[in-house]
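Sharing a structure, written as structure tokens. Questions coming.
Note that one protein chain of the assembly has been removed; the remaining protein chains are unaltered in position.
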Amino acid sequence: MYIVDMLGITKTFGELVANDNVDFQLRKGEIHALLGENGAGKTTLMRILYGLYRPDTGIIKVAEQPVEIHSPKDAIANGIGMVTQHFALVPPLSVAENIVLGNTDGFVVNRAAMEAKVAAAADRFGIVIDPKSLVRHLAVGQRQRVEILKALYRNARVLILDEPTAVLVPQEVDALFETLNRLKADGLSVIFISHKLHEVTQITDRVTVLRDGKLIGTVDTKDMSQSQLAAMMVGRETFGVTRKDEQHEQQPVTLRIDNLCAKNDQGMPALTNVCLEVKAGEILGIAGVGGNGQKELAESLCGVRDCASGSIQLAGKELIGKTPAGFTQAGVGRIPEDRHEGMVGDLTVTENLALEHLNEYTRSGVLDHKAIRTRAEELIHQFQIKARPNDPVRTLSGGNMQKVLLARVLSRNPKAVIVPQPTRGLDVGATDYVRQQLLEQRDRGAAILLISEDLDEILALSDRIAVIYEGEIVGILPAGEATPERLGLLMSGAVKEH
Amino acid sequence: ETPTAEAPVAAAPTAVAPAAAAPTAEVAAPAVTEPELPLFYGAYATPIEEPWDGVIHAALQQAAADGKIRYEFTDDIGYAGDMERVLREIAENQKPAAILGDAFGNEEAVRRVAVEYPEIAFAFGSGLGPAEPNMAVFDNWIHEPGYLSGMIAGGVTQSGVIGVVGGYPVPEVNRIVNAFIDGAKSVNPEAKVIVTFINSWFDPAAAKEAALAQVDAGADVLFAERFGVIDAAVEKGLFAFGNMSDQNALGPETVITGPVWNMAPTVDYLIAQVNAGTFTGMDLKDFSMVGKGGAYLADFHGMDAKIPAELLAKVKETEQQIKDGLFRVDIKEEPPVSD
Amino acid sequence: METSRLRLRFVKTDNPPVWVRPLIPVLALVVTFILTSALIFWANANPFETYYHFLIAPLTTKVSALEILVKATPLMLTGAAVTFAFAAGYYNIGAEGQLFAGAIAAAGLGVAMKEVPAFITIPTIVIAGFAAGMLWATIPALLKVKLQVDEVVTTLLLNSVMGFIVSALLNGPWRDPNSGWPQSPEIGASAIFFKLIPRSRLNLGFVIGILVILVLWFVLTRTSFGLKMRAVGLGKPAARFAGIHVGRTTLIAALVSGGIAGIAGVAEVAGIQYHLIGDLSAGYGYTGIIIATLGSLNAVGVFIASLFFGLVDAGAQTVSRVLGVPVYLGEITQATMLLVALGFFLLQRYRLRRM
Partner (left out) sequence: MEIFIINLIGATLRVSTPILLAAIGETYAERAGILNLGIEGTMFFGAFIGFFVADKSGSLWLGFLVAVLSGVVFGLLMALLTVTLGVNQHVSGLGITMLCTGLSLFAFRLNYGGRSIPPSIESFQQLAPFKNIPWLNTLTEQYLLTYVAFLVIVPLAWWLLYRTSFGLKIRSVGENPEAADAAGVNVFAVRYAALAIGGGLMAAGGAFLSLAQLGAFTHGIIAGRGWVAIAIVIFGNWNPVRAMWGALIFGGTSALQLRLQTMGLQLPIPYETFLALPYIVTIIALVLAGRNASYPAALLKPYRRE
């Protein structure tokens, strides 16, 4: 029996067909993956199911009954819960308030009773969370738990998780999977969206693949290998990048970080005496569980966070105290952790590509529009960005946005490249593309600092791997010596190696 | 047409811009079918609900009702530079015989337009002098009834404290308030007068609050230069004096009387001058004074019964003396100060 | 899902057809006409005649047509001022106060420089007005940039504070010694903006307004600072990341915005009033916000919107005069038209589609 039946769903945005006559069927008590490249229409389909979008045509049945879902309220009433990619929480409110929001017992909210009830629910589903704490004080993983609990609290029988693992560290992923399996055992159905094929094969029962808004097919997970799934998604088989192993001992140190200390947004120490060296032609990977100072490290190295003390030297020149523009001028190429923070969505691709280097296109204050345009067309072609020069960047898919960022940075042949989470949320094809670009930069002789919470990525790309724990570098290993187990120990803070 | 009106037009062509030349040429045609009644135009900076302009409006309306003139008006022109445009448009399009209004705050604009339309009589409330050939000025010279009101106030106060709430300390207001104070002191030299300015022409809530503050400070008689004050007196059961018009209706048991400005004599004089073609820029001051009926003490509406007969007699006597020119109320235009 | 075939729905589109734009004002006008007709009937007037006097009659004579330009001058300037700030994501609601700051400078210097020839005085008061507006805008701008204090509120509050400063000046040291009225003494002849056309009020202020609009257009579309401003306005974190000095850009935009508003004050004092008065501005600073928004934050739009508002403003008084309709109809019409037009402007981003 299907708990959810979506039949012939079509959804267009203007000219764009995001879902094209898609059928999607979810069984009771299964974990069902929704797979597809960036922009394939996964989120759109789920937003339709959750009542955030209205389909142009199509029928939705829940437990075999046709239903009208006009809003999340209707979806919730039909036992559907969704954890969106960008969390839908109200930060200044408490966990309990967030959970009961829209689902309060009566008009009057009795705080104590509400918190007790939420605590009880958390217990029942085995989710560890303090109902009293304010959401704005919670870490990403905890916020996600609040989201899941929120759905379960409303008796969701169907749980939609849109890229839940994109923001989680491995331990948190394990915890999540544990929860999901328990829910499955309770008879709940889970729709799981992820770009990480190993997760899909690990946890799901069936997989539905979308490509360009069209349904490619639904298959049993156990019958499929990762590469077969990938092939279904993009229509080709081989994936992954290969790193040419080279000796870098002779190369000079390009980027030297000495005793760097920085504070987080709350003013607490986030980095303590970080010392790192990246040689020319080397990728240094920074592994670590999210929230251990990676964000602060990346921001310090991008010039957008003030450092408390220490030094950052590029080819011997001190960068501390420089503005972001100063970092760029000195030859640091950098992309932001959250790509939306690096792009002005309402400006065009052309304008965004020029944004970092306006001075070069400016003569006595006046912009040379023609030069900017020519350059943009070149980069769009070179980096295979699927967009027109005058498209507002916000209309680009995540992968293409990332390409715009990379194009902006890498086209300048920077001496050092800082790339935090460069492939987060990207599909396999786009991921490969980005990684390939980074390797090319390395081969060109750039010093690359790769900060990633994805161990596979670290292992696939790095020449050396440093592990960060509570703002300190607790170990640095050559790639050859690094195994996931050894890294895992370091990341958990159990041991220190220097 | 009179020589005074025609001469400047004839003399001015060099100064006349092409824009104005066309309309002037049309004057001949409508002149034949011109209706008998002259058109008087009211051009008011404030809404006509504001007392000052309200007095002018009322007089013109009355004159129109009496069949002496045709009357049209536009109001709330404000002080943001629109007065000049409005006057020009009126002059060009309506071609009235006379335009009346208040020039305060728009003084230059009014005068600039006036010189360019010498065929139209301009009569405006103004603190400055008249200008030849066609800019007449008037003002509310109601300090005399203000003095009389002050006499009554000085006589009826029990606490010896009299409150005055005014808009801005401008000469037009100061004159009345100072006369009121002088009147009060003339019968009660010990009386203490407190004066508050709310620095707004139109914020009755603030005026009332100011009055209540004065009551708290001991005042038991109030002079309501602005609206809102009488309300405070009604609420506290005190006597009050209105200003500018007969305001007894605002508090039949409260408002004893008050200085009233009556523009009818001014308007009547203007009509006569315009009809006779003898209008010149002059100061119409006299027509707003007690002598010509332009200022008087408001009807008591029976409230005189509450005033000591002796005091009333004295007030009447002084009033008569003013009319007869035997008594002169000092004109003091500096801002009054509280005792 | 229900699948009725003939349902019409609004569908969002990024590329509205070109013919839609000019249609919007026309549609807005028609709807406004219908909405306000009831009121006009109530006032015993004929709506067609009323609108004729409102919108067409002012254009038929040279005198009134020039007056539209006079009326549009301060609106052009405040509209440009607001646009400059809004484009950089700085919500300057304080153009009204900054206008007065400029006016104070012009009134003060205009009197002090009585003896100085006009070719010195006029540029001086314009620059001083710009500087004064800028100075007054510095307070909220610095609070915003340095301490993250929201500018919407501070600029709004400072308008009131400026009102009290003007009142204190006019009731205190600057009270006109001749009239005793709360207005400053008249500025010297050398400070008065010369007339562009004799026997009209169209003066140098209008030229300055046009120049400012041109500069605005140039800065927004042709300079790197313009692009930086827009980047900051549309996405602060991204702009910061791209190496744009967000604080500095915001500050400059805020200050220039204040300066332009200050020039509006100068133009009113030197071109129209010749002295400072409390009622110098008929809410021009606030109307500037409306102009900037209606003009979609671009120079050409601001220019057109200010001319249109000038027309309606001038027309309102005419209507009231000719037809005896209360002058407040103008305010009602402006407001209705504004709200209706904004509604329609948003609709242009949608297309009606048959489902």
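A few notes on this one:
Per-chain numbering from 1; labels A, B and C assigned in written order.
Note that in this section a residue touches a chain if its C-beta (ideal position, glycine included) is under 8 Å from a C-beta of that chain, and two chains touch if they have at least 3 such contacts.
In this text the structure is predicted, and so the values were computed from the model without any measurement.
Although it is left out of the displayed model, the omitted chain contacts the following shown chains in the full complex: A, B, C. In the complete complex, the hidden chain is touched by one of B:Val55, B:Met151, B:Val177 or B:Val274, namely B:Val55.
Of the listed positions C:Ala141, C:Ile187, C:Leu280 or C:Leu329, the one in contact with the omitted chain in the full complex is C:Leu329.
Check C:Ala242, C:Ala270 or C:Ile289 against the missing chain and you find that the one touching it is C:Ile289. In the full complex, chain C makes contact with the omitted chain through residues 12, 39, 42-43, 91, 93, 143, 147-150, 152-154, 156-161, 164-165, 167-168, 171-172, 286, 289-290, 293-294, 326, 328-336, 338-339, 342-343, 346.
Where chain B meets the omitted chain, the residues involved are 47-51, 54-55, 57-58, 61, 76, 163, 194, 196-206, 208-210, 212-214, 216-217, 227-228, 231, 235, 242, 244-247, 249-250, 337-339. Across the interface with the omitted chain, chain A contributes residues 13, 50, 52-53, 71-73, 75-76, 82, 84, 86-93, 97-98, 100-104, 106-109, 111, 150, 154.
Here is the rule we go by: only the chains that are shown with their structure count from here on.
When chain centres are taken as C-alpha averages, the shortest distance to the whole-protein C-alpha average belongs to C. Farthest chain from chain A (centres taken as the mean of C-alpha atoms): B.
Centre-to-centre spacing of chain A and chain B amounts to 75 Å, using the average Cα coordinate of each chain.
In whole angstrom, the spacing between the mean C-alpha positions of chain B and chain C is 35. Counting only residues that touch two or more partner chains, chain C has none. For chain B, the set of residues that touch two or more other chains is empty. Those residues of chain B that touch chain C in the complex are listed here as 16-20, 23, 72, 74-82, 84-86, 88-90, 92-94, 104-105, 107-108, 116, 127-128, 168-171, 174, 199, 333. On chain C, the positions that touch chain A within their shared complex are 1-3, 11-14, 222-228, 230-231, 234-235, 237-245, 355.
Chain C contributes residues 61-64, 66-67, 70-71, 167, 171, 178-183, 186, 197-201, 268, 272-274, 277-282, 284, 313-314, 317-318, 320-322, 324, 327-328 to its touches with chain B in the complex.
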